[in-house]
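The complex is shown incomplete by one protein chain, all other protein chains being positioned as in the whole.
We call the chains A and B, going by the order they appear; numbering starts again at 1 in every chain.
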Amino acid sequence: MGERVLAVELEGIAKAFGSCIANDGVSLRVEQGSIHALVGENGAGKTTLMKILFGLYQPDAGTIRLHGQAVRLRTPADALARGIGMVHQHFMLVRPFTVAENLTLAHEHTRGPFLDTRRAVAEVRALSERHGLKVDSEAKVENLSVGEQQRVEILKALYHGAKILILDEPTAVLTPQETEDLFRVLRALKAQGTTIILITHKLREVLEVADHVTVMRGGKTVGERRTGDTSIAELAELMVGRPVLLEVPKAPAQPGQPVLEIGALEVLDARGLPAVRGLSLTVRAGEIVGIAGVEGNGQAELVEALTGLRRWSAGDARLHGVSLKGLAPRAIAGKGVGHVPADRWQRGLVLDYTLEDNLIFGRHREPEFGRGVTFDRPAVRAFADRLLRAFDIRPPEREARARQLSGGNQQKVIVAREFSKEGDLLLAAHPTRGIDLGAIEFIHRAVVKSRDAGRAVLLVSAELGELLSLADRIVVMYEGQIAFEAMAHATNERELGEYMTGRQRATA
Amino acid sequence: MSLLIALAFFAQMVRISIPYALAAVGGTMSERGGVINIALEGILLLGALGYVLGAYWTGSAWAGLAAAAAVGLVTAGVHAIVTVGYKADQITSSLGINLVAFGLTRFVLKSIFGSSSNSARVAGLPEWSLGGFGTVPGLGSLFGNPLVWIAVALIALAHVVLFRTPFGLRLRTVGEHPETAATLGLSVARLRTWGVLLSGILAGLGGAWLAADQRSFTDGMSGGRGYIALAAMIVGKWNPLGAALACLLFGFCEALQIRLQGAAIPNEFLQMLPYVVTMIVLAGVIGRARPPAADGVPYHAEDR
Partner (left out) sequence: MTEPRRTSAALLQAAGPLVAVVLALVVGAGFIAAVGKDPFAVYAHMASGVFGNAYGIGQVLFRATPLIFTGLAVALAFRAGLFNIGAEGQLVIGAFAAGIVGAAGKALPGVVLMPLTLLSGMAAAALWALPPALLKAKLGAHEVINTIMMNFIALAFVQYLGHFAFVHATVHTAEIGAGARIARFESFLPGFRGSPLNLSLVIALVAAALVGWLLWRTKFGYELRAVGLSPTAAEYAGIDVPRTWTIALCLSGALAGLVGANFVQGYKGYFESGFSAGIGFLGIAVALLGRNHPVGVVIAAVFFAALGYGGLVINTEVPKELVEILQAIVILFAITLHVVIERWLRRRT
């Protein structure tokens, strides 16, 4: 065992936001020139820790050592100056600016008092060629694909001379193929001596590309392993603190009558461009149909069209044979269609309303909650209590506002509300995004329960693992159409990934 | 003959646009940085008073200009403290400042000039004589007015600074996506404050124009121009040059209003003209004019 040179050593890092303790004496040791994964559930404190390393936050206690030397990173400028670069989960790019402008921002080349755009463009071009990260330095960021934008982000870190690169959930927005490309880049950087820290919750990828992994839970470090010496099951157990059920137990589906029939549907997106282009799909009672696909291939528009939030331009969608065309959201909800929206804060909840008010949100006009102009408060309360119990939602207090709940509990509120509607169709978009494993398990079981009760479930998700274990049938959406369809047990991530990127097309 | 009348009308139109343009370009600088500044109206008013006080106490119009700019700077400073420093709501802060401006100007009018509506007469800006131009009515006073040249220079300067200098790039960054600026070590607060302060100086000078033109201060003399300037900013797509050009439209309305006085159309409808035009024009650019993405959103540094 030779001398381990530690590029990064964090010791006893503590950080609290008010009474929320994000990091509680965390330690992290990253070897020089290695790829080190930092895993943990949402809320475990990984991003906070990395933001401290990047100088965005100041630790309340603890030391940071870079190459053995203790440092204080007061601002991101300090971190950048010391060779630490970060690729954030939500890209730190100015969309209307060009790639060159984004990269040279804060370190602009000037000719006199003016910006020297030509030099910036040339420099960026040279850099991109040197690292094999192809980007058009004069293109506007808003016109680039997500994968290309990520490349710009990495390039930006390299432009600032990063020798330690932190990536926060980089594969969350990538297809399996783009993920492979990213890993290739990371390995090439590693060969050049760059140290890489990867924040992720995708354990399979950890084992594939990382050399070491540190697991965090509840703001503390709970384990450090060499990836060669561990397994997904062990890592998951460390993450959650108990053995984790990675498969959703469910009986085989017994599909009944068609509930939702979509025929040659065409929907335009917000910019007037075709998002859904002639899509046909049938969902039967008692089955879960999963829609896989990289975000931006029309899934959001499809769900919006089906829930009345967006008009469609051609084709039809029928619920029990009745067309949904032109119906407002209220009418569709009135038919008992449950919709768990992709964005729980913007759409699914009114954060400043109480739990009670959120549990009837969208159903508030029903006579059950009050005839006439006012509410029947006791009835609302009884209903809310029933749901809170059934879905095991534990608010800090009875009259809590939705804002005060954890992400998992917030999502459970939405799920409780939508699943308890007495209808036959359930639309769920990314229902388990960004919440803790406990809540995820609960919601998965709730989905299966709904299916077994005879509901038709349409599930949109970016997590192929979730789709493969939860859905009965999977379709892949690519560029607004169905590119592939298979029974879940008959396909796998690789195959789905191929169709998700359009690399393959199903033959008729 | 009619060409001369047209030229004179054109000159008048341009003159009248000047205060609108200064305020509109000011608004652009503030909003490009992400801070809504509806207080332009109040700053115009306070700037006008500043000019009058400066000219009154020193007898010099240039001192008046400096005073107007200073007053605009300070007022904008208050807005910056409240909205950038304390991150309070930008629209209500703007409205509060406008109300303060009305009260404060009246208070000063009463205390210093003993009147509730008019100040004493003060010096106007000296007119430069420009030979041949002077023979054409209107054009002489247009091109001979130093503030016209200052205004044009400032408008051009604003455009260049915003789009061709590092400061402008950084200012636009904090207006579109302040988080990016923060991760690069730039101070969002400092950049936004600069944007707001610049808007104060420009609008203050706009107010100086109003007072210098009239050579006195009248209660409420801003007359809604600050709000109309905001509409011009929107129509101009948050570009200094575009905003200034849009102001020509409003200058046209006001000039028309003056020309048509006494004609068949009732006076009151002429008075309504600029405001109605503003509403129509605003309705027309919906969807086509996109504000900076982070406009109006306070930036919180340590947000989880």
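Points worth noting:
What we mean here is this: a contact is a pair of C-beta atoms (placed from the backbone, for glycine too) under 8 Å apart; a residue touches a chain by one contact, two chains touch by 3 or more.
This one's a predicted model, so the numbers in the text were calculated from it and none came from an experiment.
Listed residues A:Pro170, A:Gly362 or A:Gly408: the one in touch with the omitted chain is A:Gly362.
Remark: the omitted chain is touched by one listed residue; of B:Leu4, B:Ala153, B:Ile258 or B:Met279 this is B:Met279. Considering the complete assembly, chain A touches the hidden chain via residues 17-19, 307-309, 328-331, 333, 339, 341, 343, 346-353, 357, 361-362, 364-365, 370, 373-375, 396-397, 399-400, 404.
Contacts to the hidden chain, counted on chain B, fall at residues 38, 78, 82, 86-89, 91-93, 95-100, 102-104, 106-107, 109-111, 116, 224, 227, 230-231, 266-269, 271-272, 275-276, 278-279, 282-283, 286-287.
Just so we're on the same page, only the chains that are shown with their structure count from here on.
In terms of their C-alpha centroids, the spacing between chain A and chain B amounts to 45 Å.
Chain B contributes residues 160, 164-166, 169-170, 172-173, 176-177, 179-186, 293, 302, 304 to its touches with chain A in the complex. If you check the complex, the residues on chain A that touch chain B are 17, 20, 22, 48, 54-57, 75-78, 80, 86, 88, 90, 92-97, 101-102, 105-106, 108, 110, 113-115.
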